[in-house]
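With one protein chain held back, the other chains of the complex are shown just where they sit.
A and B are the chain letters, set down in written order, and residue numbers restart from 1 in every chain.
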Amino acid sequence: MKNIKYLGLSVFLLLLSTPSISHGMHIMEGFLPAKWAIFWAVLALPFLILGLKNINKLFKEDVNAKVLLGLAGGFVFVLSALKIPSVTGSCSHPTGVGLGAILFGPTVMTVIGTIVLLFQALLLAHGGLTTLGANIFSMGIVGPIISYGIFKGLKKTNMNRTYVTFLAAALGNLATYCITATQLAIAFPDPASGLVGSLMKFLTVFAVTQIPLAIVEGLLTAIVYNLLIEYKEKGVISIENI
Amino acid sequence: MLIIDKYAYSNRLADSDPFLKFIVVVIALAITTTIRSIYINIMIFAMMSFMTTKVAGIPLDKYFRILSIPMGFLLISTITILVSVSKIDIFVYSINMFDYYIGITISSMEESIYIVTRVVASMGAAFFLGLTTPLNNLVKVFRKLHLPKSIIELIVLIYRSIFIFLEEAQEIHTGQELKFGYSNFKNSLRSTGLLLRSLFLRVLLRYKEMVIILECKLYDGEFKTGD
Partner (left out) sequence: MIKVESIDYKYEDGTLALKNVSIDLDKGKVIGLIGGNGSGKSTLFLNILGILKPSKGKIKYNNEPIKYDKKSLRDYRQKVTMVFQDPDKQLFYSKVYDDMAFPLRNLDIAEDEIKEKVNASLAEVKALDLIEKPTHFLSYGQKKRISIGGALIMDSKVLLLDEPTSGLDPAMSKEVKSIIKNLSQEKRIVVSSHDMDFIYEACDYIYIISKGEILGEGVAEDVFLDKDILEKSGLEKPWLVKIHENLNLPLYKSESELLENRD
């Protein structure tokens, strides 16, 4: 049963690190012309390959890890199909990649994130097949890395774990939206103010929905973290302290 | 709840060759994203939507409802691209505010039209694939394309667990709603947090139990499929 603790820990950290895949900003189908669609896909590829390598290594060590990752993937997807409560009343959909396994590393999360993004495109009409590369890059790579990095970085300080969780989740989510805005700006520079101007436009326009969303994401993740700790103290589940 | 998945299994083209559909859609997407032509894009959309609604039998109203899902993004992003701010009047249409001109240039107008047609055509193509091809058939295509084995196994496992958790999430959600769990923002936040915790715990619990059952079924590390 040591195994379940170990894996439970990583899935747990998965939950906390980045709610990016579930609630990030997807670039919709066909929005990017081939040049950029391919560019981002190529950029994402090495991370995917690395993730695949790590996954195969993991599966070799533990035949049951497959099942756990399968379940975690389903969980992340369902998160994205839920409606997140929002202050403005508009409905937003979470991205839920926060589950970046510290054990497996964010690269494994990239693979899971890719599969979830594929399902989102095919089953939910969120995102797209042509924009898969770009979305993987923002939501499956940058987001998790940022959240994971913040979490690990602040872990060493004395900061209250709940705040750390909030920051890791919220900032990871924000990073996602910034990257997406950048991707759009690069593909569609402003005729008057160029790339920078375009970036400013997109950041501003999306900030209206994305900033509240990032905050709600952060709050939610922190709440779930607290609830899990509650259960841990009552002995219902055993998760080691990170 | 996943209406696209339901149609994928029940439409008239569900059993037709998935590889063929895949190739058609890939070619269509290649065209929409590389060739800058409003007319070709419109034609592609027309063809794809015809195949989806008339040939495969997806009801027209549901089809448009699905198409409208990402429309918010299209609208907002396109307008963002359309409108610029500049100190010099380079615009076709503009309004003057303080020192600045806010307006639309010819190039951004062109660009926006291309974007809209490209998006709509691409959506037509991608949704044709999603609405008429059950995922189990799509997996056959993935295998033919020699996608890495672990990824295909994960796709199959994740697909299955999606439905398990969807059902659980819905049950939990309904239970909470009946107890006014979503009556205001604060409650919604807390209820959603509880829902997520439950789902997360179920991941761990199900994992434990599945491991036992897999042993009974002589699981040796591989989730094999026939072909």
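What we mean here is this: a contact is a pair of C-beta atoms (placed from the backbone, for glycine too) under 8 Å apart; a residue touches a chain by one contact, two chains touch by 3 or more.
Model, not experiment: these values are computed from the prediction.
The chain that is not displayed touches the following shown chains in the complete assembly: B. Within the complete assembly, B:Tyr159 is the residue of B:Tyr63, B:Phe142 or B:Tyr159 that touches the hidden chain. In the full complex, subunit B contacts the hidden chain through residues 9, 134-136, 156-157, 159-160, 163-164, 206, 209-210, 212-220, 222-226.
Just so we're on the same page, only the chains that are shown with their structure count from here on.
Between the Cα centres of subunit A and subunit B there is a gap of 17 Å.
Subunit B makes touch with subunit A in their complex at residues 1-2, 4-5, 29-30, 32-34, 36, 66-67, 69-70, 73-74, 76-77, 80-81, 83-86, 88, 90, 105, 107-108, 111, 115, 118-123, 126-127, 129-130, 135, 138, 148, 150-151, 153-166, 169, 173, 182, 185, 188-190, 192-197, 199-201, 203-204, 206-208, 210-211, 214, 219-221, 223. Across the interface of their complex, subunit B is touched by residues 4, 7-8, 11-12, 15, 25-34, 37, 52, 55-56, 59, 63-64, 66-75, 77-79, 81-82, 84-85, 87, 111-112, 115-116, 118-119, 121-126, 128-130, 184, 188, 190-193, 197-198, 201-202, 205-206, 216, 219-220, 223-224, 227-228, 231, 236-237 of subunit A.
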